[in-house]
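Here the complex is missing a single protein chain, while all its other protein chains stay put.
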Amino acid sequence: MLDRKTLEARVSQRFPSVVIGDESGDLALTVGRMHLVELAAWLRDEPELNFKFLNNLCGVDFLGREPRFEVVVHLTSIPNQMRIALHVGVPENDPTVPTLTRLFPTANYQERETYDMFGIIFTGHPGLERILMPEDWMGYPQRKDHPLGYEEVAFTHNEDWIYANKPFAKE
Amino acid sequence: MYESLWVMIIHSVLLALAALTGFAYLTLMERKILARMQHRVGPNKAGPRGFLQPLADAVKLMFKEDIMPADADRWVYTLAPILATIPAVIIFAVIPLGKDFVFFGERVTLTFANIDIGLLYLLAVTSIGVYGITLAGWASNNKYSMLGGVRSAAQMISYELAFGLTVLVPVMLTAWHNPSGDGLGSLNLTTMVDAQAGTYLGFIPRWFIFTPTGWLAFIVFLIAATAEVTRAPFDLVEAEQELVGGYATEYSSMKFALFFMAEYMKLIAMSALAATFFLGGWRFPGLENIGGNWGALISFIVMLVKIIFFLFLSIWVRATFPRIRYDRLMDFGWKRLLPVSLATMAATAVFVVLVDQL
Partner (left out) sequence: MVMQAQQYPEIEIPTPSQIAETANLGPDEEGENRMVLSMGPQHPSTHGVLRLAVELSGETVVNLAPDVGYLHTGIEKTMETKTYTKSIVLTDRIDYLAPMSNNMAYVSAVEKLMQIEVPERAQVLRVLLLEMTRLNSHLVWLGTHALDLAAMSVFLYALREREYILDIFEMLTGARMMTSYFRVGGLAWDIPKDFIPTVEQFLDYFPPHIDEYEDLLTSNPLWRERTVGVGVVSDEDAVALGLTGANLRASGVNWDLRKAMPYSGYETYDFDVPVLYNGDIYDRYLCRLQEMRESVKIMRQALARLKDLAGGPFITDNRKVAPPPKTEITYSMESLIHHFKLWTEGFRPARGSAYMGIESPRGEFGCYVVSDGTPKPWRVHFRAPSFINLQALPHMAKGKLVADLVAMIASLDPVLGEVDR
């Protein structure tokens, strides 16, 4: 069974650039975008590590911080009964992250959702489209600067006015 | 022997009305029995214990908007429900429902058309009903409907064969003890019923189900008939969970009601046929020799009880079984049912000839 100390040591030996941290008791690795796929593949394929299961992939918008976005990936090693988090910073002016779908097919929908909600582009994804929001939605709703909006209820007496002035979300 | 013309007209109208009422109350019976089997109450608001529910359903359906899909083939779309319903009604013409009785000096027979090609008529008429369903599926211009229509065509063809072969078994068994004593089989349903008169050993009715091959033919007949009328578990044609409503997806109002009617009336007809072919029709040992109008009434009640038994069986099956899958249905029809029915037929032929020889 793998313990946390060994894993930390192995990660820092193999990937010196990875920052090792803690996320409420779970091991958290902060990794650059260019190393993400390499690190994930290594974690997955190294026999003793065996992080074959991708639990969760989501985006976070730290508005006002640099880098603004963060993609958080949680991996589980079923034989080791251990969960780790990978944090990947994504700058606002170039919101791209290499896709993990080739390693973990389960990342497919979660990356689509993250793209849908945060506009983070996963390069190499086989079908990066909106998944939860309508296809013609403007903007990325879970960004902190997305207008929350308010819709006036349309009645016959005011619907023309409402549709003319409808506050569509701006980029 | 034959009725006078005006009796015939009244008779046919009454028969059609009886079939329609029977259908209406079959829906109520099905809903009530299903409800009981599923720990529900069932319809109980319209009238005492829900007895007016069929009426309420009919009124509701009549007042529904009759929707026609924009791209539907108007004529075929309208024709299809008619084509499905009429055969279902006219099947009843050849089924012997009981003995003749005398009414105001007029002889009234409970076999509306006592024709010698009864069985042939039956096979022809049941096959026409398929067109209604298939055309409905095609004319609706809906993908689900089309799949349902294609399914119905395939299903009918597969089961028509087994159905046709098993009904030959009673024909041959009729030859075995044909009341006319000519030793020939008959396609006349009345002759078939007459051939099942009496008892073996004094207590086993001489029904065809109790013959060495008859019981097997009976089972095959039940399965094939269930498939013919697209009842659960062979209701792939509608298959609500897969094809939404199958051929009936786009139909509404009375057009839908006609399909519904066709299905249920065919079910009643098939139950009546099962009783006629294998359970001695209106005959029941001890009750079949009562004469007069009372005897006619009793014979009719016996027939009714047998029909209700089969209807109950069908409802029971519906409450219990999941739906069979399309490919398995074809598989079952062609690979199991057809050989079995062929073998039954051959065995019956051998049996009848052997009995004749001995």
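A few remarks follow.
Going in written order, the chains are labelled A and B, and every chain counts its residues from 1.
Following the convention adopted for this analysis, a residue touches a chain if its C-beta (ideal position, glycine included) is under 8 Å from a C-beta of that chain, and two chains touch if they have at least 3 such contacts.
Bear in mind the structure is a predicted one, so any value in this text is a computation, not a measurement.
Interface note for the absent chain: among A:Ser24, A:Asn93 or A:Thr156, the touching residue is A:Ser24. Per the touch definition above, the residue from A:Glu38, A:Glu92, A:Asp145 or A:Glu159 contacting the chain not shown is A:Glu38. The set of chain A residues touching the chain not shown comprises 23-26, 37-38, 41, 44-45, 52-56, 58, 60-62, 72, 74, 78, 81, 83, 85, 102-110, 112-113, 117, 126-127, 129-135, 141-142, 148. Residue-level contact of chain B with the missing chain is found at 34, 37-40, 143-144, 147, 151, 232-233, 235-236, 239-244, 318-328.
We adopt the following convention: only the chains that are shown with their structure count from here on.
Annotation: 62 Å between the Cα-based centres of chain A and chain B.
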